[in-house]
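One protein chain is absent from this view; the other protein chains keep their places.
Letters A and B mark the chains as written, and numbering starts fresh at 1 in each.
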Amino acid sequence: MLSFTLRRTASAVLVLFSISVLVFLIFFATPGVDPAARIAGRNADQATLRAVQHEFGLDQPLPVRYALMMKHLFVDRDLTSFVNRGVRVIPQITQAVPTTLSLVIGAAVIWMVVGIAMGTGAAAWRGRAADPVIVVLGVLGVSIPVYWLGEVVNLLTQSRLHDGVFSWVPPLGYVGITTDPLQWALHLLFPWLTLAALYAGIYARVLRSEMLGALEEDYVRTARAKGVSERRILLKHALRCSLIPVVSLFGLDFGALVGGSALLTEVVFGLPGVGRLTYTALQNLDLPVILGTVLYAAFFVVLANAVVDLGYAALDPRVRRA
Amino acid sequence: MSTSPADVAALAPRGQTRSRPSARGTRTAAQGPWRRAAVQLVRNRGALASAVVLLVVLVACLLAPVYARSVAHTDPFTSNVSGTTVVDGRTVPVLAPSTTGLGLGVTPIGPTGDPAHYFLGADNQGRDVMARLLYGGRNSLLIGAGAALTTCLLAGLVGVLAGYFGGVVDGVLARVLDVLWAFPVYLLAISLSVVLLTSGLDVGPVHIGAGSRWLPVLIIGLVYVPYVARPLRGQVLALREKEFVAAAIGVGCSDWRIMRRDVLPNVVPTLVVFLPLMVALAMLTESALSFLSVGVQAPQASWGTIINDGLGLLYTRPAVTLAAGVAVAVTAAALNLLGDGVREALDPRARLRGAA
Partner (left out) sequence: MPEPLLEVTDLCVTFRSRRGAARVVDRLSFDLGEGEVLGVVGESGSGKSVSMMSLLGLIRDPNASVEGSARFRGRELVGMADAELRDLRGRDIAMVFQDPMTSLTPVYTVGWHLTEALRAHRRVPKAVARRRAVELLAEVGIPDPHRRLDDYPHQFSGGMRQRVVIAMGLANNPALLIADEPTTALDVTTQAQVLDLLRRLQREHGSSIVLITHDMAVVSQLADRVLVMYGGRAVEKGTRREVFHAPQHPYTWGLLGSVPRARAARVHRLATIPGSPPASALDAPPGCPFAPRCVHVHETCLQRPPLEGAGGHVDACWLPREDRAGLRRITAEQVAEDEVARVHDAAETVEEGIDR
């Protein structure tokens, strides 16, 4: 087990390194983008530009440039944003993290509960009226662009029905949980529902398909022959085995979202999370911030992958010996 | 009362040669597997309805020029800020002064229900939304299909090479896939788009201008390669262990021959199953990129750009955004249902997501 963990960690570090190189190459080695200007800040004078060029080795070969960039980002931690002059990159990211976490965790709870219920229901009522309805809902969830859904939700809650049904919906934005828990929840309610709508659909479909497969397995036949009730078979045998791939999928999705994949939802609902930070940085070609946020995102994805790999063993005893 | 061998022969079935199972996987059944799959697909009503919907959308978008010229008599790409049109017999300006809010600025006319005069209304530049929607559909569908094909072809190549040759080749390719996939899909797509859209791509013989529509095709196509290549690689790895491949190697078949005759026929159905789903995914990604202004560039339109254009008008003239979003949703849903049907017809036991 230990050697497995070590190998996994080494592999994860290697992947992170590769991603940092990839990002570096995309943004610093592409013609037409002047890194010095981007790092020095808007309207920087010649002296600053020269200083930046020297510090970051922009006249030196690529590997040196890369090494110096990493040093500034992690060791010196004095990389500042191009757009917001003087504001350091890393604090910007850490400030945005709680917002993203609030959004993702809330949505995750909703989508898992709804998705699992829908998937199990579809499998249990297969062939009856509820099944195609659930399948269609699932397909819609996967097909509707999340940012469009968010805009439509905004249309309803902020404009059309704002004077009636949705008068209690606060304007777009974010309120910290420590500041005002109720407002925090209210501001996040519709973002949660919008993000969850997409993923609930995916998870319901995956779970339904897994459950239908599980119900054809021999071990279900054995359980039936023992006289076990259909409900127990569904929940304790079929669902338990079907959840394994679903949970590992969840790990990957959760990791990606925390890393900033929820950027569309954040942009649409005006939530100052990591995703929106990344997006604004990309739009403005704010290279230092881009580097920071992308590495942050990649870190979480790699972490999630590793956790899922290790967690698989907890869920499926067959894997433990390996 | 015994019988002669001749009587026996007359009644007994003729040998077993006709139905001997072939070790080579797919070819000897009475009705080929593609034919059987097609029959089963047609019987699936959901898939059939989806195919019809897709056909309607496709035809409508292909006929965009016809609609623009002959039905609506507009040019959806030029601004028409000071134009007028006929609604209910009266001539009204396309962009009328606002009556809501502070009374500042202009509001385009809303949906008229009249195909000849701004069926879905106008956008903030006075252009016919319906005509733009049809033109935009062409780009969305084109880029979606192009990217999906790119993904499947590249993933097929990578997956087969990695899975079949193993060893160093597999080690390198699998690592590359891992790194690509660890980069969150949308972030990678946006990053590449941001950089390449400003400067274009100039690699060897390939020269793609900045702002070209080929860029989203290539970028989206590339970004989803790991999604398809990883399960495919797993499948090829499993295939390699099967007896018929070992037998072929033992007999001395060349690698190329084995790949062509044993591996490919089993890999192609998987790619075919992935294709509709990848088109849906690519379309959604393209619309997201266009929404963020890093996809299709002006003056071209796509459903994503139209949604973006409509944002400024969202609370006054929601039809613009709504129509484009519904178009994307309906097309993607139809593709997904069709993809489900194809999967059931070709390989009901396939597990597409979560199989690493």
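To be clear about the criterion, a contact is a pair of C-beta atoms (placed from the backbone, for glycine too) under 8 Å apart; a residue touches a chain by one contact, two chains touch by 3 or more.
Computed from a predicted model, the values in this text were never measured in an experiment.
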| item | value |
| --- | --- |
| Given A:Leu49, A:Ile105, A:Leu189 or A:Val228, the one touching the chain that is not displayed | A:Val228 |
| Where the unshown chain meets chain A, residue by residue | 127, 217-219, 221-229, 237, 240-241, 244, 315-318, 321 |
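We adopt the following convention: only the chains that are shown with their structure count from here on.
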| item | value |
| --- | --- |
| Chain A and chain B, separation of their C-alpha mean positions in angstrom | 23 |
| Contact footprint of chain A on chain B as seen in their complex | 46, 175, 178-179, 182-187, 190-192, 194-196, 198-199, 280, 284, 287-288, 291-294, 304, 307, 311, 314-315, 318, 321-322, 324-325, 328-333, 335-337, 340, 349, 351, 353-354 |
| Touching residues on chain A, where the partner in the complex is chain B | 14-16, 18-19, 22-23, 26-27, 30-33, 132, 139-140, 142-145, 147-149, 151-152, 154-155, 158-160, 202, 206, 209-210, 213, 245-246, 248-249, 256, 259-261, 263-264, 267, 278-279, 282-283, 285, 290, 294, 297-298, 301-302, 305 |
